[in-house]
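Other chains of the complex are left out, but the ones given are in their true place.
Labels for the chains are A and B, by order of writing; each one numbers its residues from 1.
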Amino acid sequence: MSMNSFGHLFRVTTWGESHGPALGATVDGCPPGVPLTAEMIQVWLDKRKPGQNKYTTQRREADEVRILSGVFEGVTTGTPIQLMIENTDQRSKDYGDIAEKFRPGHADITYWTKYGIRDYRGGGRSSARETAARVAAGGVAREAIKMLAPDLKITGFMVQMGEHKTDKRDMDQIDQNPFWVPDADAAATWADYLDGLRKSGSSVGAMIEVVAQHAPAGLGAPVYAKLDTDLSAAMMSINAVKGVEIGAGMQAAMLTGEANADEISMGPDGPVYSSNHAGGILGGISTGQDIVVRFAVKPTSSILTTRKTITKSGENTEIITKGRHDPCVGIRAVPVGEAMMACVILDHMLLHRGQIGSNQGKIG
Amino acid sequence: MSMNSFGHLFRVTTWGESHGPALGATVDGCPPGVPLTAEMIQVWLDKRKPGQNKYTTQRREADEVRILSGVFEGVTTGTPIQLMIENTDQRSKDYGDIAEKFRPGHADITYWTKYGIRDYRGGGRSSARETAARVAAGGVAREAIKMLAPDLKITGFMVQMGEHKTDKRDMDQIDQNPFWVPDADAAATWADYLDGLRKSGSSVGAMIEVVAQHAPAGLGAPVYAKLDTDLSAAMMSINAVKGVEIGAGMQAAMLTGEANADEISMGPDGPVYSSNHAGGILGGISTGQDIVVRFAVKPTSSILTTRKTITKSGENTEIITKGRHDPCVGIRAVPVGEAMMACVILDHMLLHRGQIGSNQGKIG
């Protein structure tokens, strides 16, 4: 129910604003006995951290996570884990313009309309900084998954930046470029493209794909807890995301039944599929194939071009957003998407174990 | 939490299988005092009902809804509304093949793997028949919305069938053709196309758009109850849906910040936007513009072409699905999408009223 929480049994509540004293995540329902240190979580926060290269915002945040509860002698206790990240870069500046004017394409106007008050500093609660809390929670989920399904591997990467797409999945390349793109050629092209955008003060959208390999079959539950549903909700809840798809996704609209049906045959370790249009999920339940999710991130509204807008008092005016910003926020959305995938999968592992136990239907 | 429920305050739980005695929806949290009769709900069920033309399954279901509780003297009482639809067409037939073999692209194999038991008759719980219960619940939501926001209008239509797309939004055309497509020319082309598919025993996917006009600003709540999130979860939870997008959606990945930002100016009744890439939702909260959602439905796996598959005992075999089926299940997904939109919007109206009341930030 809670508006800032997600998950059924592994339940994450995030809190905090961009320029408040701190932000974080309250993680409830984690299994006990999971080895956990701040360092294990920090790895993922560092991956998301802004200011790492010229393509992400130059805001400098240490993004250092502290575990305030739920861990004793290096191991989770099964009680709530509080993860806190203090905001170190709260530099005082003149927000006057943003306080009075609404940025087109930004949550400014809707927060104001809904609440009658908003923390305009850096976007407040609507800031992408909220996603740091998700990444921290995802770090916990990853450690718990390690215990339950050691082979499971979650990998996120960019597959589109503006009009530049790639169909390559050269996974070894992902860590070799600042865009987490699994395609060395694309990385080179994108670098030039984004450099141009950055210099002109523009921004661009992106598409991210997240894949979970070696996930067990049987995760997910009809009808409103379909694994597709929870994954799409998880991704859509990320700042700036406007579309989500599983497997063939929106392209499924184009396919015939013959093309779409992933044929099944018996392999040495169970069913083997001829293709994966289903994105690893049939009827809301995982098949054991790769779980494949993609989501689209819109371009940031903070750009150097003047746009028409209005003020709080209802006057027509113009706005231009100066200062540090990300030309492509999609870059930093990669570890966020991975974190959401980890949280959803762990949650469904626990749900499955709760309702079903370890007994499942066998084939063969 | 409940796996077969959705909604926060207006909460719908659906139940029932394709070939069981009945199916339905338990609707909790409806405001009291809403005029409601079975006839008001029946209108929408009739729109979804199969067997209405040659393009939908020839299974004959009366789909007659009964209100078993929550209504007294023609008005909702604020207590749970039970909507029941009896299954009249449970014709006895030989399901032997389906009971033993898994249809590629169908939930057969995952239900079996997860639960170790499944009602294989007509797909059981994974059947599209479950959506009748959603449509019934949506009928209730529509009547409640009428009381709270009389101008609000929800309209669904098809915008793509296979490779045939349309960009037209000629709303008067929607009711004039069996595809609910807002484009007379497309309707003609699609008729031929689908006729061919039907005759060859094939099937095809589709894309549906649902628009809510005159929805109030301020609906939705950060971060995990973003209106985008709840809408995408609602649509993705529908049988066979594999992708969801809001406004520019997946295309947002292509856009620059300049193109994406919907500029704002002051109109006589409040803010006016130059465009609607946001699909009526910024920062998870409605702007007052049209709320625009699209979702992709995959083609049904019931086709006349032989496909490779396996049996429960793990042997390789082939399958062909004979009998009545929908060449394009997307057609019947239109009223289902409308119903989900109605439920989500009403739910967020109640949530908004609960947390905020009627006081909101004013502009001007």
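Following the convention adopted for this analysis, contacts are C-beta pairs under 8 Å (C-beta built on N, C-alpha and C of every residue); 3 or more make two chains touch, one makes a residue touch a chain.
This structure is a prediction, so every number in the text was calculated from the model and none was measured.
Copy number for the full complex in this structure file, with 2 chains shown: 4.
Keep this in mind: only the chains that are shown with their structure count from here on.
Rounded to the nearest 5, the angle that brings the Cα atoms of chain A onto chain B is 180°.
The geometric centre of chain A is 26 Å away from that of chain B, both derived from CA atoms. Listing the residues of chain A that touch chain B in their complex gives 1-6, 8, 14, 102-118, 125-126, 130, 160-163, 197, 202-207, 217-218, 220-226, 228-230, 232-233, 236-237, 241-266, 271, 274, 277-279, 281-288, 296-303, 305, 307-310, 312-316, 330, 351-352, 356, 359-364.
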